[in-house]
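What follows is a single structure, and I will ask about it in a moment.
For this view, one protein chain was removed and the others were kept in their places.
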Amino acid sequence: MKKIAGLAITLLLLVGTTAVTAQSGQKPLEITFWSLFTGGDGEFFDAMVKEFNASQNEIVMKTDTVKFDDYYTKLTAALAAKTAPDVVVMHQDRLSTFVPSGVLLPLDTYVQKAGIDLSTFEEAPLNNCKINNKLYAIPLDVHPIIMYCNMDLFSKAGITKLPESLSELISTAETIQNKTGAIGIAADNTTATYKAYTLTRMFLSMLMEQGVYVFNADNTKANFNNEAGIKSYQALSDIVNKYKLTPKGYDYDSSVADFRLGKAAIHFNGVWVTGLFEQQPNLNFVAVKFPALFGKNAAWAGSHTFAIPAQKSVDEKKIIGAMKFIDWMTNHGYLWAKAGHVPTRKTAVNTKEFKSLPHRADYADAAKYVFATPATPKWPQCYDVMSDQLEESIALNRDAKTALTKLEQAINDILKK
Amino acid sequence: MSSHYADHKKRDIVLFSLPYLAIYVAFLVFPVIYGVYLSFFDWNILSSKVFIGFKNYVEAFRDPEFLSSFSHTLQFVCISTPLIIIVGFVMALITIQPTRTGRVAETVFFLPYMLSTSVVGTLWAWIFQKNYGLANQVLKLLNLKPLGWLTDPSIAMTSIIIATLWWTAGFNMILFSAGMKQIPDEIYDAAKIDGAGSFTTLTKITLPLLKDTSLLVLILQVIASFKVFGQVYVMTGGGPYGTTRVLVQYVYKTGFNYFRLGYASAMSVILFLVILLISSLQFLRKPDQAQ
Partner (left out) sequence: MRKLLNILVKVLILCLIIIWLIPVVWLLVTSLKSENTVMTDKLSLIFTPTLENYKKAFSSTLLGRWLVNSLIVSVITTILTLLIDSTMAYVLARIQFRGRNVLFIFILAGMMIPFEVLIIQLYLELTKMGLANTLIAVMLPRLAMPIGVFILTQFFKSIPIVLEEAAFIDGASRFTVFRTIIMPLSKSALFAVAIISFINAWNDFLWPLVAISSSEKYTITVGIANFQGTHGTEYSLIMAGAVLASIPQIIMYILFKKNIVKSIAMTGIKE
């Protein structure tokens, strides 16, 4: 027994000491970095970081990856304990939950010191990273919701024109569904295994197409229980309940797989699936920006950004190094575009490399029509509640007024707290 | 008794229990107490805490999501507990047979218990996937209508329970077969001589003699069922539209996604009190029986 105990203690000490020695610094500046990219995204991203490390010899980025669903759990704990790494990836819509607590550094002065030219960025995504006129993150990409169309199914049904309005979307999907037996519109409307928020994203986009933002100006009240909201909800519900173009209880994995296997005519999803569809043999598809179903163009978009956590003490050398990394990554956005995402920098878009990528150019201008999600720490909860309730109301075929009144009540309750 | 034995009693109690208690207090009791303390504050993890008394508790009882999550947990406990216990018992009856089938069955039934929550969750999510999963492919093969195992609110919880049953019934099986092995063979032999059928033997001998085992299994199972989280998190994420969201999941979400750690703590305290209440009812009976 004693021997075993001794062995255990020795091992413990060993583990402890290796932990300490591993921290002592080396010559090139080591900058720690957390990423949330796994799967296809992860391969492209890790390759970029590797290329950055090879491109110069002052800075070495040390990346640790945690998959998306668990990433913020870990990051939150680390920020609370002030043990976060030097740079982190963060979704733009999470910024407003972190910034008010002062755990992220405002970047304005460091942008200047590192010599990053902000005018080369697309305005919309960059502005979305500003809170109270201070820049808290630098956008790597935008990933808007777009429309994928299976051209083989289109031509089989004798259709050549992509739908550009709500009535066209419905008639196109109906024709193809009737003639080919394929699913008209593959857009998930339930949460199973993976929560995709597609209904909510479409709802937000449709509202914005009618010039209506989901909350009021100071994010204290819901702003969708109105004509625009009713029209948007009705459209989403009709696609499922009236025209039966999307099956009920349709989950995300099914929607992606069905489109990938050529069994769905039209698919709504973020740009990130482009890479996956490209790898599918014999899938002849186009990817275009979210159609202007209600006149104007607008599309929900997520945005991956880089942010710098506040540390116990400010190490300016590290921060500047981190900024150089961010500069390089955003400038080389065309590498990242391979994963489907739209670069945020004109210097990345206007390159041979980007223009030679198939499909991307077709939806690159979607970046112009993106809008920011509400800048309130309550947004993650509102987003979940909206997603749950839209799914529920459509599944139960509630009428628009009932559905939206119920949703409005729930959202206002959250925003009031 | 030697004097030596009595002399060092206090010292020995301390020495023997110190390592355990130190770690237990530091890494379990302390975080729990800290959680209770936090439950009286409004705290978003990152900024400073604001004392708000019992407001979090009051809010919980008015929060429809808390109440629905709580009722989903109760639903899970009420259905899964008897089911997993009964299946575990039946398994024990099968595996207690000293045949090759019995041994093979024992190996197979206990195997899933070795797997982690995430493996079990992902595996069953895949089996229950609506369009491409094994379950529906089999149904289609039999010319039956495919089911929305995880997407239909009326059966999603059942699917989670099926996965949990598969995963944990083996553990109860082992506890039961332990109890069964302690029943002396003579009792069974005597019953046989008296001409008792296997059903009579089961109800008149096996079941009454397994009272203690059953109580233990019941307590452990109720506690485990109340703590349900991982399977749900992986398989449905609480969907479709929150109909399978269980309490621990809501607590987790409130803490880590909505940054309301005070409120999350208050909800965990409520959960803990409920589990404590229910299992103490069972524990309290134990000493009485022993005496």
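Some notes on this structure:
Order of writing sets the labels: A and B. Residues in every chain begin at 1.
One rule holds in what follows: contacts are C-beta pairs under 8 Å (C-beta built on N, C-alpha and C of every residue); 3 or more make two chains touch, one makes a residue touch a chain.
Owing to the predicted nature of the structure, the values given are computational and were not obtained by experimental measurement.
Under the touch definition stated at the start, the shown chains contacted by the missing one in the entire complex are A, B. Among A:130, A:201, A:231 or A:260, only A:260 touches the chain that is left out of the view. On the side of chain B, touch with the chain left out of the figure occurs at residues 1-2, 4-5, 8-9, 12-13, 15-17, 19-21, 23-24, 26-32, 34-35, 38, 45, 91, 94, 101, 104-119, 122-127, 129, 131-132, 134, 137-138, 140-141, 166, 171, 174-175, 177-179, 181-182, 212-213, 216, 220, 223, 226-227, 229-230, 248, 251-252, 255, 261, 264-265, 268, 271-272, 275-276, 279-280, 283, 287, 290. For chain A, the list of residues touching the undisplayed chain reads 1, 4-5, 7-8, 11-12, 15-16, 19, 32, 34, 36-43, 62-70, 73-74, 76-78, 80-83, 85, 193-194, 196, 252-253, 256-257, 260-261, 270, 272-273, 280.
Everything that follows uses one rule, which is that only the chains that are shown with their structure count from here on.
On chain A, the positions that touch chain B within their shared complex are 72-73, 76, 79-80, 97-98, 100-103, 190-195, 249-251, 253-254, 257-258, 377-378, 380-381, 384, 388-389, 391-392, 395. Note for the complex: chain B touches chain A at residues 44-47, 125, 129-132, 148, 150-153, 156, 234-242, 253, 256-259.
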